[in-house]
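Quick notes on the structure that follows.
Of the protein chains in this complex, all but one are displayed in their positions.
And then chain A:
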Amino acid sequence: MGSRASSLLREEDIEEIKKETGFSHSQITRLYSRFHSLDKGENGALSREDFQRIPELAINPLGDRIINAFFPEGEDQVNFRGFMRTLAHFRPVEDNEKNKDPNAGEPLNSRTNKLLFAFRLYDLDRDDKISRDELLQVLRMMVGVNISDEQLGSIADRTIQEADTNGDMCISFSEFIKVLEKVDVEQKMSIRFLH
């Protein structure tokens, strides 16, 4: 199975993905093999069900939101390219990437893009604002039935108050960045990929 999987991936594709995501050649082929084994429909794309079949993800309180991050608006399939693009947000920031050519555009694993990934977990309707209602829904996913509505409501109110600077009772992305400016996002939103 494995040998077939990697031969389906063309060398040009690997090069392009490498450029776009910063993953190394061997990481790409290994992740392709993983992609292939998740792809139960064997159609070269993953569906939401393919993700939900991973038990550890299925028990993750935010599992559905994380899965959603792989799917562009209105689509229910993600190909390998898209899969890698989302995973690339979690590559650690390497020293030599910090002062790269400024014209190259922002790498997927930059601090801002990592924060954007987290922001979008809350932004259910993708309107670039986290409303009180959205925050409540995400909180509910995280705590399940264990906390009362009032208590959760007061947590949401307090969180929005702390973050909201322009008084629209929502958290915009720039407000989100501001609140989390002291957090070591680069490290906490990174996975240690080997080789």
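Definition applied: a residue touches a chain if its C-beta (ideal position, glycine included) is under 8 Å from a C-beta of that chain, and two chains touch if they have at least 3 such contacts; residues count from 1.
Keep in mind that, in the parts below, contacts and distances are computed from a predicted model.
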Name per UniProt, for the chain absent here [options: "Chromosome transmission fidelity protein 18 homolog", "Acid phosphatase", "Glycerol-3-phosphate acyltransferase 3-like" or "Cytochrome c1, heme protein, mitochondrial"]: "Glycerol-3-phosphate acyltransferase 3-like"
Full-complex contact with the absent chain, from A:Lys19, A:Arg81 or A:Arg158: A:Arg158
On chain A, residues whose C-beta touches the chain left out of the figure: 1-3, 5-7, 25-27, 29-31, 33-34, 37-38, 51-63, 66, 87, 90, 117-118, 121-122, 138-139, 142-147, 151-152, 154-155, 158-159, 163, 171, 176, 179-180, 182-185, 188-195
